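Apart from one protein chain that is not included, each protein chain of the complex appears where it belongs.
Residue numbering begins at 1 within each chain, and the chains themselves are lettered A, B and C in the order written.
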Amino acid sequence: MDFKDTPREAEFRTEVQAWLKENAPKFNVNNSTRASLDPDEGLKLGKAWQAAKADAGYACMTWPEEFGGRSAPPIEQVIYDQEEGKYELPVGYFSIGLGMCGPTMAAYATDEQKKQHLPRMVRGDDIWCQLFSEPAAGSDVAGLQMTAKQEGGDWILNGQKVWTSGAHFCDWGIIVTRSDPTVPKHKGLTFFFLDMKSPGIDIRPIEQISGQSNFNEVFFENVRVPDAQRLGAVGEGWGVAITTLMNERLAVGNAPPPFITDLIALARETELDSGPAIDDTAVRQNLADWYVETQGLKYGHFRMMTALSKGETPGPEASITKVVSASKLQNMCAFAMELMDVGGSLMEPDATPHEGFFQEGFLYAPGFRVAGGTDEILRNIIAERVLGMPQDIRVDKTVAFRELPSGAQ
Amino acid sequence: MDFKDTPREAEFRTEVQAWLKENAPKFNVNNSTRASLDPDEGLKLGKAWQAAKADAGYACMTWPEEFGGRSAPPIEQVIYDQEEGKYELPVGYFSIGLGMCGPTMAAYATDEQKKQHLPRMVRGDDIWCQLFSEPAAGSDVAGLQMTAKQEGGDWILNGQKVWTSGAHFCDWGIIVTRSDPTVPKHKGLTFFFLDMKSPGIDIRPIEQISGQSNFNEVFFENVRVPDAQRLGAVGEGWGVAITTLMNERLAVGNAPPPFITDLIALARETELDSGPAIDDTAVRQNLADWYVETQGLKYGHFRMMTALSKGETPGPEASITKVVSASKLQNMCAFAMELMDVGGSLMEPDATPHEGFFQEGFLYAPGFRVAGGTDEILRNIIAERVLGMPQDIRVDKTVAFRELPSGAQ
Amino acid sequence: MNFDFSEEQKMLQEQANKFLADRCSLAAVRKILESDEPYDRELWKGVAEMGWTGAAVPEEYGGIGFGHLELCVIAEELGRANAPIPFSSSVYLATEAIMIAGTEEQKQTYLPKLAAGDLIGTLTVAEGTKAPRPSTLTVTFENNRLNGTKIPVADGDIADFAIVVANSSDGPTLAIADLTASGVARTPVKTVDPTRSHARVTFEEAEAAQLGDAGDGWNLLLRVCDRAAILTAFEQIGGTASSLRMARGYALERYAFGRPIGSFQAIKHRLADMYIKNELARSNCYYGAWALSTDAADMPVAAAGARVAATEAFNFAAKENIQVHGGIGCTWESDCHLFYRRAKLLSLNLGSLMNWKNWLIDRIETGSRVEESAPA
Partner (left out) sequence: MNFDFSEEQKMLQEQANKFLADRCSLAAVRKILESDEPYDRELWKGVAEMGWTGAAVPEEYGGIGFGHLELCVIAEELGRANAPIPFSSSVYLATEAIMIAGTEEQKQTYLPKLAAGDLIGTLTVAEGTKAPRPSTLTVTFENNRLNGTKIPVADGDIADFAIVVANSSDGPTLAIADLTASGVARTPVKTVDPTRSHARVTFEEAEAAQLGDAGDGWNLLLRVCDRAAILTAFEQIGGTASSLRMARGYALERYAFGRPIGSFQAIKHRLADMYIKNELARSNCYYGAWALSTDAADMPVAAAGARVAATEAFNFAAKENIQVHGGIGCTWESDCHLFYRRAKLLSLNLGSLMNWKNWLIDRIETGSRVEESAPA
């Protein structure tokens, strides 16, 4: 039991470190404190970085050569990601496309389509998004209502998608639609990929509690998609969607900072009646809990890497990470504000420790308990897929979709 | 808003106080610390006390005169109970009979039966028990399997009941049975009262984790019950059972000690590295939570008394009390043991603070999270009956009982 | 036993509820959230006209002759509506402080105008992001002059005057400062709850008048804070009830997997927990109301109990209301965050939960509980 790379892994890590040291600094986005770049400029920088990675053979390394990768073992991807993570690079634009859309295309598109799209995706020439959730279909994605009607060799799409990250800068998207409302809900779905610049698509940003807009609503009015862009058979879109979602579960990970280290730093700086907060036993009880949770996730990640390193398929660790880290984020931020007492409510960066980081976190934390599977759905998944518990009673599996009660929405 | 009695209530309280002062001391059972009396002696003392109460008009005061009460307003019963609670009296034998069996008999028995049984019940001449739960029917009482078959003018009962408090010293019992397994489960039940000395009844005590035996298993082998002792129509036993269970919800209350006051006392006596535990901020965070929960229940009880005093029917307060106080008991006991550090595991009364009270509580606490409705069932009740949430999906309402899946039990 | 509000008080509650439903919808609250307006001036005017600002002020000082129980009733409704007005600053803090510590002249000067809502007051003690304590106060009050900076000052940008906790040569002392006078600079500051306005207020040789005895300021502050804690706790149970009502409504109308999400135990048990916590808080609040209205010796314990229970209830309900709503709950457009923000603001504005828990045990231990406390 050790943390050491195998000789081959160590060699690869050294190689990556050298390459990053040479190339990463000019793409670093940490030039201002957590302030975002001008959106267009950021996107340009991101695309340039992705192209540089691809050219050096570090993008989508586990994919086959013909699609832009080099069939590398998964552990190399993990090593690369660890090393890349030491820099602050504009990589966020590509995670959904490469993490979810790519594998779905790889599994269901024709060879020709794969050759046409995947290498461009890998280089960042095209950016992809995923269009699944709808206002009335969140945790229950299969309850979606967007219609697809066949007309000649095309399909006509109408309806609304929501929570689409990056829809405004994406070139292509994958989408699941309802092609037949007269059969049970999982059986009437059909899956496509489509050009996000198609006529009839209207993209509107969603403002979150924190004031940021990381997601979009996407409205479809008679959007035409060629039948050739269908993935999987007509009516078998759910199976395709499952492929995408399984990849989402693997991609969803640790909630963003502030981390326990930030909170410990705050506790060191904060004076309570009894002295520094870090010395207060009540504070310590909380810090200790979050510390061991953090370490548990960290070493759990090392266990997963070990499995990858041995060529095994990792289990449901990502679900644990999400469930634990999102609530931890919310509770730590709330607690940090308590440490600041009356002044904890201040959202003035120049008047607040750590420039208001904990207050910001308090506002964006609720989103992380929901995004990529709610706490509740992930606990279902752990109970059902890991522990083998039976599903809840399902009333929606045998009824025609249009007969299902759907409430006020 | 005040805590004062109305003039009439105050007068009644004074009267009760005087009577108790005169009569209670000779029945006091606090002659040794939490050690139980010899069972037979305790029972005799209890019956004598109940008879004395009844003779003085303080037993079942809200019941009508003809059944041994005196149609008093409910607030008088509450006042009496408060005052009686200041003594340690052997009243436990009667709570199920008077709290659950009596009201059920009052609602369903013939006038003659009521006149025959209720006054004896009130005086403690007869003690009653309730036979509902079965090994495979706990939270889901209606899933019970004990059979009742008609034979001439009698019914023949076969099967097993469980969690029957006091079955070994009871004279009569109320019981719900399955008279027809071919109809859906709530529709095939029939309800009786019966002589607990009937041939074919075998009573065995159940030992709990704590080593105490407060409950019994009761086995029925061809036990004969006259049809005249049926309560409600054949097949309508569930409606009768609901009457009993609604009364149970009102009767189930606060978990037993140790209370927060005991824990605060322990914290005062305990020296931690930093000084007395009561001064430690980590200890205080916990104490404060349990203190406000305790106060919340106490003042909630006052609110319920106020409603009673105004002639209103109290709501689901008892469910809240049970849910909150049972977990609080378990957590407080566990925490108290932590305060004693390595020695907290000791169960030697002479070597443990408060004579091992917290350790005992740790062992009997789990039972209180289950008895009289589990935490889970009570949350369902609050959500459904108070907040109007829909029931969970029920697969057992339309299927014949004998077709229902019942697992390994 | 009559541990409940009276029929008249319940009628007042109903009236307040209707008034606020009409004048202070969540859409109206959102207007303040999204505009530069620091508070809802029309609502403030209406509330003053209803007499609420003078509910606990004696008639001789221009009040309407209600008492603190009526003020509790009103507080719960203001919390339920998430009202964007300086009520807590002006009524729970400034008015109470002057009633407790003011000279006859000060009472005559301020109370009628406060009761009428013509004057907005506030009280300020915090100096940044640490718990304010006598030993660390940097704002000074000497020779009737204030110097130093207070931040955050609730309603500091709109209040006419502030009661300032400042250090003097005699120790902490309260001082009343006209915030519109020279020597006072105030800048709005953002907080987690933009529906309640806050400012940084800097005093430079600003004139101010002593309130209460010199050196008695901290003691007075604690007394005022206890009273405000009970009133705020009623706002918090009102806010909790609203959060629960929103979550309940959504759980009934939102369907997933062919059934209302309120039929899933993960949701229904959480709603039950919100309800349980709020009932526990409510009962603690009632005890606080009794203590406040009778000036009971047990008030410090009652105030801390109400504060702790109501803070936990509102924080929990506001947070889990968002979770029950799922994705939509995390949007700006949804009203869930109005309560999430307010819950956090209220849980900090009179000092942190951790401190109040400490104080609760302190107070139990120093035996402030005497005969007057409720029967055991």
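We take it that a residue touches a chain if its C-beta (ideal position, glycine included) is under 8 Å from a C-beta of that chain, and two chains touch if they have at least 3 such contacts.
It should be emphasised that the depicted structure is a prediction, and the values quoted were computed from it without experimental measurement.
Engineer: Of the residues B:T14, B:N28 or B:S139, I need the one that contacts the missing chain.
Structural biologist: B:S139
Engineer: Of A:A72, A:I203 or A:I264, which sits in contact with the chain we cannot see?
Structural biologist: Result: among the candidates, A:I264 touches the missing chain.
Engineer: Check the options B:P7, B:G152, B:G211 or B:G311 and report the residue that touches the missing chain.
Structural biologist: B:G211
Engineer: For chain A, enumerate the residues touching the unshown chain of the complex.
Structural biologist: Touch set of chain A with respect to the missing chain: 1-6, 9, 75, 264, 268, 278, 281, 284-285, 287-289, 291-293, 295-300, 302-303, 305-307, 309, 317, 320, 323-324, 376, 379-380, 382-384, 386-393.
Engineer: Touching residues of chain B against the unshown chain: what are they?
Structural biologist: 133, 135-136, 138-140, 143, 162-163, 206-209, 211, 270-273, 282-283, 330, 334, 337-348, 351-353, 359, 362-363, 366-367, 369-371, 374-376, 379, 392, 394-396, 399, 404-409
Engineer: Residues on chain C that touch the omitted chain in the whole complex?
Structural biologist: Counting only chain C, the missing chain is touched by 264-266, 269.
One rule holds in what follows: only the chains that are shown with their structure count from here on.
Engineer: With chain centres taken as the means of their Cα atoms, state the distance from chain A to chain C in Å.
Structural biologist: About 40 Å, centre to centre.
Engineer: For chain A and chain B, what's the span in angstrom between their mean Cα positions?
Structural biologist: Using C-alpha averages as centres, the distance is 51 Å.
Engineer: Please list all residues of chain C that touch 2 or more other chains.
Structural biologist: Where chain C meets two or more other chains at a single residue, that happens at 252, 259-260, 264, 267, 354, 358.
Engineer: Identify all positions of chain B at which a residue touches two or more other chains, and write them in rising order.
Structural biologist: 281, 284-285, 392-393
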